[in-house]
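One protein chain omitted, others in place.
The letters A and B name the chains in turn, as written, and every chain counts its residues from 1.
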Amino acid sequence: MKSDYKRSRVKTIIVAGAILTALSMPAISQNSFFLNMLIMSGLWSILVLAWSLIWKTGEFSLGMAGFWAIGAYSSTYITNGLHLSFWLALPFGGVMASIVSLIFGPIILRTRTLYFAGITLAFSEMVRLSIQYMPKELGGGFDLTGIPHPYFPGIDFVGSRVPYYYLVLAVLLITVLVMWRIDQSRVGRLMEAVGIHVEPLARSLGIGGLKYKLMGFVIANFFAGLSGALLAHYWLVLYPDSFTMHQSLLVQVMAMVGGANYLILGPIIGAFVMTISGILLQTFLPGLDLLFWGVLVVLAIFFLPHGLASLEHGVSAIKLPWKRAKAVEIEDEGELVGAGVKE
Amino acid sequence: MAILLETKKLTKRFGGLLAIDKLEFHIQRGEVLGLIGPNGSGKSTLFNLISGFLRPTSGRILFDGKEITGLSPERTSGLGIVRSWQATTIFGHFERTVLENIMVASHLRERTGFWEALLSTPGYRREGEELEKEALRLLDLMGLLEHKDRIAMNMPVALQRRLAVANCLATHPKLVMLDEPVAGMSMEESRDLLQRVSELRNQGYTLLIVEHNVRVAMDVCDRMVVLNYGRKIAEGPPTEVRQNKEVIAAYLGEEG
Partner (left out) sequence: MVIQSIVNSIMLGLSYVLLASGLSLVFGVVQILNFSHGQMYMLSAMFLWFLTVGFVPNYFLAATISVIVIAILGMIYEKGLLRPFADIFLAQLGVVIGLQFLLEGFAEVAWGPADRKVITSVPGNVRIAGAVISWEKVVVIVASIIVIFSLYYWIQRTKSGRAARATVQDRTMTDLVGVNRGRLWSLVMGIGCALAAIAGVLLAPVYLVNPFMGGMPLLKSLIVLMLGGLGSILGTAIAGIMLGFIDGFGYAYLGGVTDLIGFGLMFLILLIRPRGFLGVPLEIRL
């Protein structure tokens, strides 16, 4: 039975095609606005992929903005504060984010589901506030300006966005590669096992504890940090407002629209769709992007509960809500409180 | 008669509802004990209490002479108690093969730690090879060796249930608790699975099986405990239990 065994042929071809398309994007247009949309999409993709890895271990982190900030501000400290190379700052951003998650992870991961979401949210805000009020000498402060462009002999990072586009693409591809390798390995399977989908099963088999959740947490936040470093050296200015609950929730939304059950495909689709539509709508009328995103999420939940990526199974993925069997019947008729309730 | 597990005055209350009422029973080493009773008699609650998914309101549970009352599922599985589930039986969510399933289930026996796994050290990889050898042996035991590379979710239910049992065995447990392992299966499939399961006794495993289908349970179990409304109403070999008046009355209208 061919369908039983993993089909990789078709997928390999599609992936190769996608990579080729991505590589040739600047050939289509060198337009600054166009490249900006792609670069921002790429940055958000990396962040959402990071979220997705944590989700794989069964927890949803509402703290992605915090680690994005750590990556952004710590890498800026290297280039802006210490005047060292960007190529040192980039990995430094990732490493700082993963160190923080390694230190606080064992504490944070003691909590589960709803409480985990809450604690990551609180942590994210604490990170943001700490950065905001940290003395300027250590790289903190409100609005950080004057971040330098990356420098590499022979490549013009200042005049054109194309080199940065390839840089972001490269990091995105590395992220995807690492995620994919993890997915294939024993570590990856165990990360799934501790996830909520099969959590009781895993717990009754003794699979629990911190090990794999922590691993997922640390690796994921490394990439979040990388993305933050790239963000800082793209915008060249940083505002603490860019790293609030709003951004953390946006990550969730992108993942849901794209398909939260997909480790790699969902986040990328979601990030691209939402970022591009957002930038276009925001330019047209401020606020329209938020409105559209809200509508998009609700529509997705109603009609495409497994996200846009589930369209890989064809149009059958679209579920008409009135045809879907109701999970629970909740009616309105009758008295609010029946005769059985004692006064 | 070596007692592996016993409960003393075990009670569980949910708000106003008394689910288990001062229950006392035991499981002997090396036997297959059947736990039967009508719907709502407390079988699942008892399972949850023993495996640690619920904390008792009062009473004690002793395993191998040690107190395990109120221990978490992670602790009880570490001590050698493992259980199966009705709803989620296998790691099927992300298209995993049969062999991959057992490898995940073997995790409890994994000794290498966080850093070894992250860096994929030779020690980590060697342990992986050993676990795989053992996994293949278990698959063979349950007759699943030929299916080792199939996607677990796509297999027929009967094979999935075998895999669920194999997953339990992967932890090298002392007590295997199976929650209605043949629910929804045909008579033939049920008989096949339970035959394999009872043969596990010869491998040294002790089994507690919850079963709704009394007839099928009677063929396999050495002894039975019958619950009704959270209380034990009968205990003994199947032939005795079959003739117990209270048991017949409890099942009246269900099986007769």
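As a convention for this text, a contact is a pair of C-beta atoms (placed from the backbone, for glycine too) under 8 Å apart; a residue touches a chain by one contact, two chains touch by 3 or more.
Note that this is a predicted model, so its numbers are computed, not measured.
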Requested in this report: Check each of A:Leu88, A:Ile103, A:Leu129 or A:Leu177 against the chain that is not shown and name the one that touches it.
Outcome: A:Leu129
Report task. Among A:Leu35, A:Ala72, A:Ala89 or A:Ile119, choose the residue that contacts the chain missing from this document, as touch is defined above. Result -> A:Ile119
Query raised in the report: So which of B:Leu5, B:Leu23, B:Ile36 or B:Leu54 would be touching the chain we can't see?
Result: B:Leu54
Query raised in the report: Which of these, B:Gly42, B:Pro73 or B:Gly128, touches the one chain of the complex that we don't see?
Result: B:Pro73
**Report entry** Touching residues on chain A - with respect to the absent chain
**Finding:** 107, 110-111, 114-115, 118-119, 121-123, 125-126, 129-130, 132-133, 200, 244-246, 249-250, 252-253, 256, 260, 285-298, 300-302, 305, 321, 326-328, 330-341, 343
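In this text, only the chains that are shown with their structure count from here on.
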**Report entry** Gap in Å, rounded to a whole number, between the CA centres of chain B and chain A
**Finding:** 39
Report summary line: So, in the complex, the side of chain A touching chain B is made of residues 1, 3-6, 183, 185-187, 189-190, 192-193, 195, 197-198, 200-209, 211-212, 214-215
**Report entry** Residues of chain B touching chain A in the complex
**Finding:** 51, 53, 72-74, 77-78, 82-85, 88-91, 93-96, 100, 103-105, 107-108, 113-114, 117-118, 120, 128, 149-151, 154, 167-168, 170-171
